[in-house]
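Comments concern the structure below.
Complex shown without one protein chain; remaining protein chains in place.
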């Protein structure tokens, strides 16, 4: 029996019509939770249906991955959307993906906001509260993925939403538990073995080495493997092998 | 107590961001069911939320009004979409509008496919079956609006979906119960009193006068007032006055 | 013969398919230059064609009115677009509107960036330079509308682009010649006669009264009447009457 349990999540289903993106087929066997694009930054209806089916067939749980409405920018550009727009955009996207869960006989497991909107919500309480209000209005028992020590976590906890703390296998950390900006050297952890070793330590010791070389205490319920990192599949494979060796079970947050 | 009961429906919530369309505020007090645009031909998330709230506040029931993905064409152009695309597009749009029903504490009452897609489904069994399959997969108790004697009615009945037969206050009828093509003279009934008299007879005698002057037996559960007909509000007002005078109660199909 | 000459511009052609917006028909006889939406915040191809035709038929000159790609937000939401995106988006939109000028036998008179992107460019030199680089690359003799004393004016002058200084009939001014934020009381000048009197003084004395009650020296080559101000048509009419009375000729910047 495993002493430790962790979830591995990845952003999938981001293809749009004829436009294919991401290594979904390779990642499905390696992860336990899929964040499924909802149509605003990727993910047309047929793709969402196929992604929910593929996830379910491989025992992967489904979450919604709502975004700013910015297909050409892939949801990676911050926008001055109002809280009312962010709230309504989340309701719309939650309902759309949940409908595909419903017709495929599975339950929507979680919400993880995408890209620039998630980044803004980390720091901006108004945005974080709009997102949390939408999730709570839609389903107050639906877990939301948050980076620890952010406005998003604060808003979710204040609203009584179930919170899933997320760590990133492919990112370096600052001393205050925020992620090192991608523009800084060393921000990305691209070596699969290094990423795996860091995540084993995170799960077993609740500790991660910061970019400055110090130890940081941090807890995580799920580990994200960015599907658009070049070495995503290699990192996911290394994680699984290292977790097996360390007696860490990979299990979706909704399957515990 | 009323001897007769009928539903009056209209397509509402079709505005898109700053682009306002339709006489929603004037029509809400006159109808019992609203077909709410789902974002593909009109209806952004904030508009859907506001429309569901306004409908609910005025006792109007909410249906989803899915379309081809054609915002610039307002869903009025037939497209060679595959059955798989039509199925998935319907699931997506049903879920999106249903989410706003959920957060506003109401139940989604029905589905009425919009514009060109609805017209295609009248005649094309493959399209009709794709729509019906989507509605059934989403919720097999969800009523679908159909024009009697069409492929859509046939498919819905074959699938065991609840069927709501629709008549049109502002349209002339052919001898075979189809609508007279808009391009033909006399296709549109624009005089409010004429429209009202025709609909009273339809409800009380299950009969309508065709464009050729003959009587046609036809039954209807709901009457559509097209919100984009110039005299829509006047027609809706005339209908209500004539129905009151004739002892016909206006009641949503889900409220009986 | 008139002692003074001024251009009056308005944002037109912002309808999108079935979605009609703006008082184009009423404004065309009252203005000399139209800023035509290019499809990114409004303005589908058929609308652009019709707008260029209507402008030309009424002696109104045509400019392009490029925006962020944000139809649902009507281009009113700032976005973290890169300079490369802003540059390419401008080239694309300039070419699209210019094509309709070409097929209708008229010359593109000017460029005026729309909404949030224009506001960002006022203050952000990187955005301003991206816009100016696009206009210059497309046509180095194409005049660009700028608010005086902004980064946009600075960038345009540095690049040697012809600059058209713009004033706003319906907006109050701060002491530093910036517009009073719409959120502040008194920011909007909605009284047509007041707007007209202010603009006569601006043209004849190069002076405007600030919100603090002081006189500010400011020059303008064109006056904007916002088509989405409720009293837009009334303001435009009052402007024309007051200008006639004051001997001010209204003439497009390209017609001098």
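Residue numbering begins at 1 within each chain, and the chains themselves are lettered A, B and C in the order written.
Criterion: a residue touches a chain if its C-beta (ideal position, glycine included) is under 8 Å from a C-beta of that chain, and two chains touch if they have at least 3 such contacts.
Computed from a predicted model, the values in this text were never measured in an experiment.
Of the candidate positions C:18, C:97, C:169 or C:238, contact with the hidden chain is made by C:97. Per the touch definition above, the residue from C:46, C:123 or C:184 contacting the chain not shown is C:46. One chain is missing from the display, and on chain A it is touched by residues 15-21, 42, 44, 71-74, 76, 228. Chain B meets the missing chain through residues 69-70, 72-73, 77-81, 85, 116. Residues of chain C in contact with the chain left out of this view: 39, 44-46, 48-49, 84-85, 87-89, 91-100, 102-103, 134, 137-138.
As a convention for this text, only the chains that are shown with their structure count from here on.
If you average the CA atoms of chain A and of chain C, the two centres end up 43 Å from each other. With centres taken as mean Cα positions, chain C sits 42 Å from chain B. Looking at chain B, residues 44 sit in touch with two or more other chains.
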